[in-house]
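All protein chains but one are shown at their positions in the complex.
What follows is subunit A.
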(Lines give C-alpha, C1' and ligand atoms only; values in the text may rest on other atoms or scores of the structure.)
Protein backbone atom coordinates (compact mmCIF):
# COMPACT_ATOMS: atom_id res chain seq x y z
CA UNK A 1 0.00 0.00 0.00
CA UNK A 2 1.28 3.44 -0.87
CA UNK A 3 1.05 5.69 2.13
CA UNK A 4 0.90 9.35 1.23
CA UNK A 5 0.37 11.96 3.89
CA UNK A 6 -2.87 13.91 3.97
CA UNK A 7 -3.75 16.66 6.41
CA UNK A 8 -6.81 17.34 8.50
CA UNK A 9 -7.16 21.11 8.70
CA UNK A 10 -8.87 22.74 11.68
CA UNK A 11 -11.11 25.50 10.27
CA UNK A 12 -12.75 26.34 13.59
CA UNK A 13 -12.63 24.81 17.07
CA UNK A 14 -13.96 25.23 20.59
CA UNK A 15 -11.67 24.42 23.53
CA UNK A 16 -10.79 20.83 24.30
CA UNK A 17 -10.00 19.20 20.94
CA UNK A 18 -6.87 17.03 21.03
CA UNK A 19 -5.15 14.00 19.55
CA UNK A 20 -5.28 11.03 21.93
CA UNK A 21 -4.26 7.36 21.93
CA UNK A 22 -3.68 4.79 24.70
CA UNK A 23 -1.24 7.14 26.45
CA UNK A 24 2.24 6.99 27.97
CA UNK A 25 2.55 3.76 29.89
CA UNK A 26 5.72 3.41 31.98
CA UNK A 27 6.68 7.09 32.20
CA UNK A 28 4.94 7.93 35.48
CA UNK A 29 8.27 7.09 37.16
CA UNK A 30 9.55 10.38 35.63
CA UNK A 31 6.43 12.29 36.70
CA UNK A 32 4.76 12.05 33.26
CA UNK A 33 0.95 11.68 33.28
CA UNK A 34 -0.52 8.70 31.47
CA UNK A 35 -2.80 10.84 29.22
CA UNK A 36 -4.77 9.10 26.46
CA UNK A 37 -8.47 8.99 25.58
CA UNK A 38 -10.80 9.99 28.46
CA UNK A 39 -13.39 7.45 27.32
CA UNK A 40 -11.27 4.44 26.40
CA UNK A 41 -14.35 2.42 25.44
CA UNK A 42 -15.49 4.74 22.62
CA UNK A 43 -11.84 5.23 21.63
CA UNK A 44 -11.37 1.46 21.24
CA UNK A 45 -14.63 1.22 19.29
CA UNK A 46 -13.61 3.66 16.51
CA UNK A 47 -10.28 1.88 16.01
CA UNK A 48 -12.00 -1.48 16.04
CA UNK A 49 -14.51 -0.51 13.34
CA UNK A 50 -11.76 1.00 11.19
CA UNK A 51 -9.67 -2.21 11.60
CA UNK A 52 -6.92 -0.02 13.00
CA UNK A 53 -4.34 -0.97 15.61
CA UNK A 54 -5.71 -0.70 19.19
CA UNK A 55 -3.34 2.15 19.95
CA UNK A 56 -3.90 4.27 16.82
CA UNK A 57 -4.39 7.99 17.53
CA UNK A 58 -7.82 9.62 17.20
CA UNK A 59 -9.24 13.12 17.61
CA UNK A 60 -10.97 13.69 20.98
CA UNK A 61 -13.65 16.40 20.82
CA UNK A 62 -15.04 17.86 24.08
CA UNK A 63 -16.92 20.95 22.84
CA UNK A 64 -19.23 21.84 19.96
CA UNK A 65 -18.15 24.37 17.35
CA UNK A 66 -15.56 22.28 15.52
CA UNK A 67 -15.17 22.52 11.75
CA UNK A 68 -12.67 20.37 9.88
CA UNK A 69 -11.51 19.91 6.31
CA UNK A 70 -9.86 16.75 5.01
CA UNK A 71 -7.01 17.25 2.53
CA UNK A 72 -7.11 13.73 1.11
CA UNK A 73 -9.41 10.70 0.86
CA UNK A 74 -9.73 8.38 3.85
CA UNK A 75 -12.22 6.55 6.08
CA UNK A 76 -13.33 8.04 9.39
CA UNK A 77 -15.37 6.64 12.26
CA UNK A 78 -17.34 8.47 14.97
CA UNK A 79 -18.33 7.24 18.44
CA UNK A 80 -18.92 8.48 21.97
CA UNK A 81 -21.22 11.47 22.41
CA UNK A 82 -24.35 11.93 20.29
CA UNK A 83 -23.96 15.27 18.55
CA UNK A 84 -25.33 17.29 15.63
CA UNK A 85 -22.90 16.51 12.81
CA UNK A 86 -22.79 17.66 9.20
CA UNK A 87 -20.69 16.29 6.38
CA UNK A 88 -20.47 18.89 3.58
CA UNK A 89 -23.59 20.54 4.98
CA UNK A 90 -25.69 17.35 5.13
CA UNK A 91 -26.77 15.92 8.46
CA UNK A 92 -25.14 12.57 9.37
CA UNK A 93 -25.35 10.31 12.43
CA UNK A 94 -22.64 10.70 15.07
CA UNK A 95 -21.72 7.03 15.03
CA UNK A 96 -20.27 4.75 12.39
CA UNK A 97 -17.95 4.88 9.41
CA UNK A 98 -17.92 7.51 6.65
CA UNK A 99 -16.00 7.68 3.39
CA UNK A 100 -14.15 10.95 3.04
CA UNK A 101 -13.03 12.58 -0.20
CA UNK A 102 -10.56 15.35 -0.79
CA UNK A 103 -11.81 18.72 0.57
CA UNK A 104 -14.74 17.21 2.49
CA UNK A 105 -15.82 19.33 5.45
CA UNK A 106 -17.09 17.98 8.77
CA UNK A 107 -18.89 20.12 11.35
CA UNK A 108 -19.58 19.19 14.96
CA UNK A 109 -22.49 21.08 16.54
CA UNK A 110 -24.44 20.71 19.78
CA UNK A 111 -23.95 17.61 21.97
CA UNK A 112 -27.28 15.88 22.72
CA UNK A 113 -26.02 12.94 24.79
CA UNK A 114 -22.64 12.49 26.43
CA UNK A 115 -19.62 14.81 26.58
CA UNK A 116 -16.81 13.41 24.47
CA UNK A 117 -16.87 12.54 20.78
CA UNK A 118 -14.18 10.50 19.06
CA UNK A 119 -13.18 10.86 15.44
CA UNK A 120 -11.05 7.92 14.35
CA UNK A 121 -9.30 7.82 10.98
CA UNK A 122 -7.98 4.93 8.89
CA UNK A 123 -4.50 3.99 10.23
CA UNK A 124 -4.67 6.72 12.90
CA UNK A 125 -3.45 10.32 13.07
CA UNK A 126 0.30 10.63 12.56
CA UNK A 127 1.24 13.58 14.77
CA UNK A 128 4.57 13.29 16.67
CA UNK A 129 5.07 10.22 18.81
CA UNK A 130 6.89 11.18 22.02
CA UNK A 131 7.52 8.67 24.82
CA UNK A 132 5.69 6.03 22.88
CA UNK A 133 2.46 8.04 22.53
CA UNK A 134 0.93 10.69 20.29
CA UNK A 135 -1.39 11.96 23.07
CA UNK A 136 -1.16 15.73 23.29
CA UNK A 137 0.14 17.06 26.59
CA UNK A 138 1.61 20.48 27.34
CA UNK A 139 5.41 20.38 27.65
CA UNK A 140 5.67 16.98 25.97
CA UNK A 141 4.05 17.38 22.55
CA UNK A 142 4.13 20.67 20.62
CA UNK A 143 0.36 21.15 20.94
CA UNK A 144 -1.96 20.71 23.90
CA UNK A 145 -5.27 21.56 22.23
CA UNK A 146 -6.12 22.09 18.54
CA UNK A 147 -6.19 25.67 17.26
CA UNK A 148 -7.63 27.19 14.09
CA UNK A 149 -5.34 26.51 11.08
CA UNK A 150 -3.67 23.48 12.73
CA UNK A 151 -2.96 20.64 10.29
CA UNK A 152 -2.91 17.10 11.65
CA UNK A 153 -1.30 14.47 9.40
CA UNK A 154 -2.80 11.09 8.45
CA UNK A 155 -2.11 8.42 5.81
CA UNK A 156 -4.23 8.46 2.68
CA UNK A 157 -4.74 5.79 0.06
CA UNK A 158 -4.37 6.45 -3.66
CA UNK A 159 -7.81 5.03 -4.36
CA UNK A 160 -11.09 6.33 -3.15
CA UNK A 161 -11.84 4.54 0.06
CA UNK A 162 -14.89 2.37 0.23
CA UNK A 163 -16.62 0.73 3.10
CA UNK A 164 -19.06 -2.03 2.39
CA UNK A 165 -19.38 -3.97 5.67
CA UNK A 166 -22.80 -3.97 7.25
CA UNK A 167 -23.65 -1.17 9.67
CA UNK A 168 -22.93 -1.90 13.31
CA UNK A 169 -25.12 -0.06 15.78
CA UNK A 170 -23.40 1.95 18.52
CA UNK A 171 -25.30 1.83 21.77
CA UNK A 172 -25.58 5.40 23.05
CA UNK A 173 -27.17 4.22 26.28
CA UNK A 174 -24.16 2.51 27.82
CA UNK A 175 -22.89 5.80 29.27
CA UNK A 176 -26.30 7.01 30.44
CA UNK A 177 -26.06 5.33 33.83
CA UNK A 178 -25.77 7.51 36.86
CA UNK A 179 -24.74 4.78 39.27
CA UNK A 180 -21.04 4.13 38.75
CA UNK A 181 -19.22 1.16 40.23
CA UNK A 182 -16.07 2.12 42.13
CA UNK A 183 -13.58 0.36 44.38
CA UNK A 184 -12.67 1.40 47.92
CA UNK A 185 -9.42 3.39 47.75
CA UNK A 186 -6.37 2.80 49.96
CA UNK A 187 -7.51 5.43 52.51
CA UNK A 188 -11.22 4.44 52.50
CA UNK A 189 -10.81 2.56 55.78
CA UNK A 190 -9.52 5.70 57.51
CA UNK A 191 -12.92 7.40 57.03
CA UNK A 192 -15.36 7.07 59.89
CA UNK A 193 -18.49 4.96 59.42
CA UNK A 194 -20.70 8.03 59.04
CA UNK A 195 -18.61 9.49 56.21
CA UNK A 196 -18.51 6.10 54.47
CA UNK A 197 -22.30 5.79 54.64
CA UNK A 198 -22.71 9.35 53.42
CA UNK A 199 -20.52 8.70 50.36
CA UNK A 200 -22.41 5.49 49.58
CA UNK A 201 -25.85 7.11 49.85
CA UNK A 202 -25.31 10.66 48.56
CA UNK A 203 -25.95 12.01 45.08
CA UNK A 204 -23.05 14.00 43.68
CA UNK A 205 -23.16 16.69 40.99
CA UNK A 206 -20.51 17.00 38.27
CA UNK A 207 -19.31 20.61 38.67
CA UNK A 208 -18.16 23.00 35.94
CA UNK A 209 -14.59 22.13 36.94
CA UNK A 210 -14.33 19.21 34.55
CA UNK A 211 -11.36 18.83 32.23
CA UNK A 212 -8.73 16.32 31.09
CA UNK A 213 -6.95 16.58 34.47
CA UNK A 214 -9.81 16.20 36.92
CA UNK A 215 -13.52 16.31 37.62
CA UNK A 216 -14.56 18.12 40.78
CA UNK A 217 -17.85 17.21 42.44
CA UNK A 218 -20.00 20.09 43.79
CA UNK A 219 -21.01 18.66 47.18
CA UNK A 220 -18.73 19.08 50.19
CA UNK A 221 -18.09 16.34 52.73
CA UNK A 222 -17.01 16.71 56.33
CA UNK A 223 -13.35 15.73 56.28
CA UNK A 224 -11.34 14.83 59.34
CA UNK A 225 -8.54 13.01 57.51
CA UNK A 226 -5.15 14.74 57.53
CA UNK A 227 -3.03 15.09 54.40
CA UNK A 228 -0.68 12.16 53.98
CA UNK A 229 2.84 11.43 52.74
CA UNK A 230 2.82 11.92 48.96
CA UNK A 231 1.78 8.69 47.25
CA UNK A 232 0.99 7.48 43.71
CA UNK A 233 -2.41 8.40 42.22
CA UNK A 234 -4.03 7.11 39.03
CA UNK A 235 -6.69 8.08 36.51
CA UNK A 236 -9.90 7.33 38.40
CA UNK A 237 -8.50 8.00 41.88
CA UNK A 238 -10.99 9.99 43.99
CA UNK A 239 -9.23 12.37 46.37
CA UNK A 240 -10.83 13.96 49.42
CA UNK A 241 -9.24 17.39 49.85
CA UNK A 242 -8.70 19.05 53.22
CA UNK A 243 -11.56 21.40 52.30
CA UNK A 244 -13.92 18.42 51.89
CA UNK A 245 -14.07 18.47 48.09
CA UNK A 246 -14.11 15.26 46.09
CA UNK A 247 -11.81 15.33 43.06
CA UNK A 248 -11.81 12.51 40.52
CA UNK A 249 -8.50 12.37 38.69
CA UNK A 250 -8.67 11.98 34.91
CA UNK A 251 -6.09 10.92 32.30
CA UNK A 252 -3.91 14.06 32.39
CA UNK A 253 -3.75 14.17 36.21
CA UNK A 254 -0.44 14.37 38.01
CA UNK A 255 0.97 10.99 39.04
CA UNK A 256 1.32 11.61 42.79
CA UNK A 257 -0.76 13.37 45.41
CA UNK A 258 -1.00 14.11 49.11
CA UNK A 259 -4.78 13.93 49.63
CA UNK A 260 -6.41 10.73 50.95
CA UNK A 261 -7.41 8.42 48.08
CA UNK A 262 -10.84 7.28 49.14
CA UNK A 263 -12.19 5.64 45.97
CA UNK A 264 -10.87 4.21 42.70
CA UNK A 265 -12.81 4.03 39.43
CA UNK A 266 -12.31 1.13 37.06
CA UNK A 267 -11.36 1.92 33.45
CA UNK A 268 -14.97 1.18 32.43
CA UNK A 269 -16.32 3.46 35.19
CA UNK A 270 -13.95 6.19 34.08
CA UNK A 271 -15.26 5.93 30.50
CA UNK A 272 -18.82 6.37 31.81
CA UNK A 273 -17.77 9.33 33.96
CA UNK A 274 -16.02 11.02 31.01
CA UNK A 275 -19.35 11.03 29.17
CA UNK A 276 -21.43 12.48 32.06
CA UNK A 277 -22.12 16.17 31.31
CA UNK A 278 -21.59 18.91 33.91
CA UNK A 279 -24.48 19.55 36.35
CA UNK A 280 -25.58 15.89 36.04
CA UNK A 281 -25.92 13.63 39.08
CA UNK A 282 -23.88 10.51 39.82
CA UNK A 283 -23.96 7.97 42.64
CA UNK A 284 -21.23 5.60 43.77
CA UNK A 285 -21.71 1.89 44.13
CA UNK A 286 -18.75 0.62 46.09
CA UNK A 287 -17.38 -2.77 45.14
CA UNK A 288 -14.81 -4.83 46.97
CA UNK A 289 -11.83 -5.52 44.75
CA UNK A 290 -11.16 -8.96 46.22
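Methods note: a residue touches a chain if its C-beta (ideal position, glycine included) is under 8 Å from a C-beta of that chain, and two chains touch if they have at least 3 such contacts; residues count from 1.
Here is the rule we go by: contacts and distances are computed from a predicted model.
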> Which of the following names does UniProt give to the chain that is not shown: "V-type ATP synthase alpha chain", "5-oxoprolinase subunit PxpB", "Cytochrome ubiquinol oxidase subunit I" or "ABC transporter ATP-binding protein"?
Replying inline: "5-oxoprolinase subunit PxpB"
>> If I consider the whole complex, including the chain that's not displayed, which of A:6, A:71 or A:185 touches that chain?
In response: A:185
>> For a quick check of understanding: of A:88, A:178, A:205 or A:254, which residue touches the chain that isn't displayed?
In response: A:254
> Any idea which of A:25, A:179 or A:281 touches the chain not displayed?
Replying inline: A:25
> Per the definition of touch given earlier, which of A:131, A:202 or A:225 contacts the omitted chain?
Replying inline: A:131
> Taking the full complex into account, what residues of subunit A touch the chain not shown?
Replying inline: 25-33, 130-131, 138-140, 183, 185-186, 229-232, 234, 236, 254-257, 264-267, 289-290
